[in-house]
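Notes follow once the structure below has been shown.
Note that one protein chain of the assembly has been removed; the remaining protein chains are unaltered in position.
Every chain is named by a letter (A and B) in the order it is written, and numbering of its residues begins at 1.
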Amino acid sequence: MKSALSQLSFARPRTLEEALTLLRDEPLVPIAGATDLYVGLNFGTLKAQRFLDITRLEELRGISVTGDRLVIGAGTTYTTIMHSASVRAHWPILADAASQVGGVQIQNRGTLGGNVANASPAGDTLPVLAVADAILQLRSAQSQRAVPFNSFYTGYRQTVLRPDELIVSIELPMVEGKQWFRKVGTRAAQAISKLVMAAVRTEAPRIALGSVAPTPLRLRRTEAALAGGSSIEDAIGVLQTEITPIDDLRSSEAYRRAVAGNLLRRFWAS
Amino acid sequence: MRLTLNGAVTDVEAAPGRRLLDVLREECGLTGTKEGCGEGECGACTVLMNGQLVVSCLVPFAQAEGAEIRTIEGVGDHALQQHFMSEAGAQCGICTPGMVMTASTLSRDATLEDIRIALAGNLCRCTGYEAIYRAIQRARAATSA
Partner (left out) sequence: MSVVGTSVARKDGIGKATGAAKYADDLSIPGMLFGRTVRSTIPCGRVKRIRYDFDTTGFTIVDRRDIPLDGRNVVALIEDDQPFLVERDVRHVAEPIVLLAHADREKLLAADVIIEYEVEPPVFDPEASTESLKTLTIDKGHLDAGFAQADVIVEGTYRTGHQEHVYIEPNGVIAVPEDGGIAIFGSIQCPFYVVKALKSLLGPKAHVRVVQTETGGGFGGKEEYPSMIAGHATLLALKAGLPVKIVYDRTEDMIATTKRHPSIVRHRTGVKRDGTLVAMDVEVILDGGAYITLSPVVLSRGCIHAAGPYRCDNVRIRGRAMLTNTPPNGAFRGFGAPQTIFAIEAHMDRIAEALGVDPVTIRERNALVPGDTTATGQRLTADCSALPVLREAVERTDFRRKREALRGTNRGIGLSLFYHGSGFTGSGELRLASKAALELTDHGVRILVSSTEIGQGTRTMHAQIVAETLGIPYEDVDVAQPDTTLVPDSGPTVASRTCMVVGRILQRCAEDLKRRLGDLTPAEYYRAHGPFTIVREHEPPGWIQWDDETYTGDAYATYAWGCDVVEVELDADTCEVRPLHLTAVQEVGKAIHPALARGQIEGGSAQGIGYAIVEHVAMRDGVMANASLTNYTIPTTLDTPAMDIVLLENPYEDGPFGAKGLGELPMDGPAPAVINALRHLGVDLSEIPATPERVMSACGSR
């Protein structure tokens, strides 16, 4: 543990309104399951000292179906998501993704909102949200806005979220067609993704990849190629122009490129 | 701050940002919960918080306010602990408290596959896990008999 934890302060509001007011009045870092933040404190890479604990906010929890949307509170844990009948019925690949995050202990604490806000290109649920064309409901004390997930990220670990805003919920419009998900981790369990892919087989196929670019990536041109009747090999060629993977500690550019192509082929053949 | 610790309502003075792990070990004298990494990977620090398994190295003490915390010292699953001993499910033993905590949440009819999935967040470097599976299966068989 590298950070001075006894210096940290925590505000622990009970209502969303109270939380948003606090967030308006002073710079606070929201903290939910702490599975990213406390790792950052452990390694001394996170400098923040003042936190807003959002785990007591009922408004951020729960899963419901509203009209043609699956609505998931930002503070909902992976455990709740993977066991939810609604999720299994409408977005089974979100349940799959959740069940492949960390181990039970992380699933019990980690939240969907945390995965989104943490903005790691390797976040496992993010390609699912990308192919779902998910909508993020963001709120501040003054305003509420709906931001399409696919325009939420602006660069590596950069988002449009303002410091006074919280992600309140994540909405996934329902979709017809076969859903597909594949995580390629550094080992069989409790692993960070080298590559993660989500896809939906509709007339206009939807395809997204994680860990191949600074942000989770929706492969619009590859989708268009496939929808327009291109051969899978041509589509893979397009895919290669859309992704910009790098060599890092967990894998290499060459591997990620090759596997991205293979997974696309596998998805298309499934 | 007040919490329920191994069944007893307890008041503990500690800074809110400290890790639940440190508060248990240093303020409450409960050193059965171990630290293997501090990054949520090894599971040696696993405890139950409101009935759910969590890694206590990633829980700010503030969030334990009002919670019900159960540690290895209060797990009370003696059959399981006995079988960890008799099946040599503990070698060096540093992972064992966390393993026992996780195993204590398994249902009686858990299959080997269920056990493997449940334990994926608990690393053991000594046993190759096989003896741990045996310990859990025997304990489960014994309690359901």
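The rule is short, and it goes like this: a contact is a pair of C-beta atoms (placed from the backbone, for glycine too) under 8 Å apart; a residue touches a chain by one contact, two chains touch by 3 or more.
Just so we're clear, the structure is a prediction, and the values are computed from it rather than from any experiment.
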For this session: Tell me which residue among A:Thr55, A:Thr125, A:Gln190 or A:Thr222 touches the hidden chain in the full complex.
Result: A:Gln190
For this session: Over the whole complex, note the residues of chain A touching the chain we left out.
Result: 1-2, 4-7, 39, 43, 103, 184, 186-192, 194, 249-252, 254-255, 258-259, 262-263, 265-266
Seminar exercise, completed: Contact residues on chain B toward the hidden chain run 25-26, 30-39, 41-42, 44, 71-73, 80-82, 84-97, 100, 115-117, 119-131
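Assume only the chains that are shown with their structure count from here on.
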Problem set entry | Residue ranges of chain A touching chain B (in the complex, touch as defined) | 1, 5-10, 12, 31, 33-35, 38-39, 42-43, 51, 53, 55, 79, 102-106, 108-109, 188-190
Problem set entry | Complex contact set, residues of chain B against chain A | 15-19, 22, 38-41, 43, 46, 52-55, 57-60, 62-63, 65, 102, 117-122
